[in-house]
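Note that this complex is displayed minus one protein chain, with the remaining chains in position.
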Amino acid sequence: MSYQIDINGNIKDFEILNRNENSISARIDGKVYDLDLLETEPGLFNIIYKGKNYNFEVIPKENKTFQVATSKNTLEIEIIDAESRYMKNRKGAEEEDAAYISTPMPGQVVKILVEEGQEVKGGETVIIVSAMKMESEYKVVKDRIIKEILVKEGDNIEGDQPLILFE
Amino acid sequence: MSYQIDINGNIKDFEILNRNENSISARIDGKVYDLDLLETEPGLFNIIYKGKNYNFEVIPKENKTFQVATSKNTLEIEIIDAESRYMKNRKGAEEEDAAYISTPMPGQVVKILVEEGQEVKGGETVIIVSAMKMESEYKVVKDRIIKEILVKEGDNIEGDQPLILFE
Amino acid sequence: MIKKILIANRGEIAIRVMNTCREMGIKTVAVYSEADRTSLHTQYADEAYCIGPAPSNESYLNTDKILEVAMKTGADAIHPGYGFLSENANFAEQCQKEGITFIGPDAYAINTMGDKITARKTMTAAGVPVVPGTAEPITDIDAAVKKIMEIGLPVMIKASAGGGGKGMRLVEKEEDILSSVQGAKSEALAAFGNDSVYIEKYISSPHHIEFQILADKHGNCIHLFERECSVQRRHQKVVEETPSPIMTPKVRQEMGQHAVAAAKAVNYSGAGTIEFITDDNLNYYFLEMNTRLQVEHPITEQVVGIDLVREQIKIADGEKLSVKQEELSQHGHAIEMRIYAEDPDNNFMPNPGTIHHIQFPLGPGIRHDTYVHNGYKIPIYYDPMISKLVVWGNNRMEAIDRMKRALSGFRISGVKTSIPFLSRILEIDDFKKGRYTTHFIPKNEEELQKRETCTEDGENIAAITAFVAFQNQLQKQIVSSPNVVSSKWKEFGRKKAVTRL
Partner (left out) sequence: MIKKILIANRGEIAIRVMNTCREMGIKTVAVYSEADRTSLHTQYADEAYCIGPAPSNESYLNTDKILEVAMKTGADAIHPGYGFLSENANFAEQCQKEGITFIGPDAYAINTMGDKITARKTMTAAGVPVVPGTAEPITDIDAAVKKIMEIGLPVMIKASAGGGGKGMRLVEKEEDILSSVQGAKSEALAAFGNDSVYIEKYISSPHHIEFQILADKHGNCIHLFERECSVQRRHQKVVEETPSPIMTPKVRQEMGQHAVAAAKAVNYSGAGTIEFITDDNLNYYFLEMNTRLQVEHPITEQVVGIDLVREQIKIADGEKLSVKQEELSQHGHAIEMRIYAEDPDNNFMPNPGTIHHIQFPLGPGIRHDTYVHNGYKIPIYYDPMISKLVVWGNNRMEAIDRMKRALSGFRISGVKTSIPFLSRILEIDDFKKGRYTTHFIPKNEEELQKRETCTEDGENIAAITAFVAFQNQLQKQIVSSPNVVSSKWKEFGRKKAVTRL
């Protein structure tokens, strides 16, 4: 089966040629890689390619997206198959702006500055969240109407959790 | 529900009185224990009882048997419920002697000294297994007939894996 | 005799103190907030008691509750660690009233050193150099000029009522003195309605150098040499090392004597640190005294060979110091780097979360003070420092090489950490040559923000790896593969896996 693969925004053709336990052969944009690939602990991989060692950690994100941490940097990698190509096209149309406010990391809600039904101007702060003694203000990008507030002041929140929904 | 529990061969009456997340209240042979019990990593438990810390590792064995490693020693603990009481009685009649030879640890089969169908005398060595350069001879306890040999010389074996079955 | 110690702290320092207690055969009592039930310090002590909700002021700063636990458990002493109650004179007094030994100096020393003005006066009286400057505000222009000539250039003129840089003038040349004083005064008058100013010696290339001291309750005091802490980000120390690369034996001896004089001036007992601001020519001035154990104390331990927590406990127990100044020497070189759960590529935003996997560097010359472990969820309420990596080397270059090796072998996943930033510090020429001041990080900002990238092969192999992870995921979801060989460990693995949910 042939796929495409998105590496930090570069889309490449991808095909697994052969897989037999640790031995994996794959082609990316025409170049063939024969790897000895081992999952040493869940999520941790050691790969020997032409005698050279590569140690990666793979963190599954939503859908078919993975973060791969190398010794130098972190790559965002997405597996693009027929299904995700379809979903991508569909989503593209619907989601031109985020439908909610969320934070990139866990924390605690310090203050909520809006009420449900309220109209807010672009650039206005709607919620303040603290993490490790640092407070951050979260603003709306453009004019919105507050649909629903899912948290209250004092709540502990996860990262990427929807906090406030817009109409 | 009331159980019995076998701690290193001592059978005690056991009952969970209450469990609410980390808080656990249980009675053993009439004594009540109120514990703050936390699974810190899979299989690792930290318990605070009357302010004192206990750190245990629990290793599940077959059926309802568990090995609990304390800082001082290792305990064999079996949960005895209605089912296991029934199984115990049934098994007792059938298994008066082991039906096969196995080793307590992983290793490699060095030599097999018997053949299928062969009669062996109690005390005779039937197989030699090595682990980390040390060889151990495994003998039959009493006169037996070899039913089936499940491994061959050079095989790597797990601990507690049946190697040779008797009739 | 101290037989049981309550540790009124959390995180790595609580573990650090408990380690020495264990070595001395002393029982330990942990106190923990509701957010720290899963924290290692809670589980590492002999006893553990919850003292309140997550916010520090309701738990780790709740002196009544902490004393109550100390009384209940029969603890002989309380070790406050650093931060929290460690420089709280009232708490030291409360302990004394209850007959519990506070492991630290008495309230008098804490109070005297805690107030900047009193500390400055006390130091001046004890002959310890302080940053030259006016003690009282000046309004008269002539008096100001005279004072500046006395102090010597460069100086900083500051509005007494000031703030935000208004009314501030840096004077570097003699011909600018008069105009600067006038300018500062008129600007101050306009901004604050008050034209009085302070004058202070300006240190253009400041180094933060501190001396570790130990004093017993019998009047004996020694110093354990210096620590160089000039690598700072927003006044937070990032890297510490000892010996200081700019120190000379002569100045070291002088500074050490002044550090001891400073401690004696407040009748100090316990472990303490005298911070000096030092210029490129090794002119040094008392900045403040930290009347507690310092975060960076391990580098002194590595180079001098003294366990500072053990000494603290012995001193609190009334013992005399067992070593004399002349018996001490510095042996090799040590560096500490503080590892924070923060994202150096995103303005150092704190990055709490759950640690998936941690792999510590081990082997020769590595010391590691930490409290985190696989699966630990870093709480959002406290300091994001998760570990202190300390290396020792026979000399400075060996220590730097070792630190590079240690960082390259230190893998933490699940949370972002300052490790990549710390690695970049080690590559900066000023650091390698030991020629840096507290301006080091702003000065080298550009180079410190450089990102490394992967080779194309590396990226492609990463992509294949991600695909394999994806395939493995799919397979496991569809069917659990039949076991050809029955394996207890596989079963265990499965049970573990299930329990993890």
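Order of writing sets the chain letters: A, B and C. Residues in each chain are counted from 1.
Heads up, the rule we're going with is that a contact is a pair of C-beta atoms (placed from the backbone, for glycine too) under 8 Å apart; a residue touches a chain by one contact, two chains touch by 3 or more.
As the structure is a computational prediction, the values presented were derived from the model and not from experiment.
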Legend entry - Visible chains in contact with the missing one: A, B, C
Legend entry - Hidden partner chain, touching residue among C:7, C:246, C:259 or C:469: C:469
Legend entry - Missing-partner contacts on chain B, residue numbers: 3, 5, 7-8, 12, 14, 16, 19, 24, 26, 28-29, 31, 33, 35, 37, 39, 41, 43-45, 47, 49, 54-60, 64, 66, 68-73, 75, 77, 79, 104-108, 130-134, 136, 156, 159
Inset, instruction - Could I get the residues of chain C that touch the absent chain, sorted low to high? - result: 15-16, 19-20, 22-25, 44, 298, 301, 305-307, 310, 331-332, 353-354, 356, 359-360, 362-370, 373-374, 377, 394, 398, 401-402, 404-405, 408-409, 469, 472-473, 476-477, 480-481, 489, 492-501
Inset, instruction - Since one chain isn't shown, list which residues of chain A touch it in the complete complex. - result: 22, 36, 38-43, 46, 48, 51-53, 55, 59-60, 158-161
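Operating definition for what follows: only the chains that are shown with their structure count from here on.
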Legend entry - Busiest interface, counted in C-beta pairs: A-C
Legend entry - Chain centre separation (chain A, chain C; CA means) in Å: 34
Legend entry - Residues of chain C whose C-beta touches two or more other chains: none
Legend entry - Two or more partner chains touched - positions in chain A: none
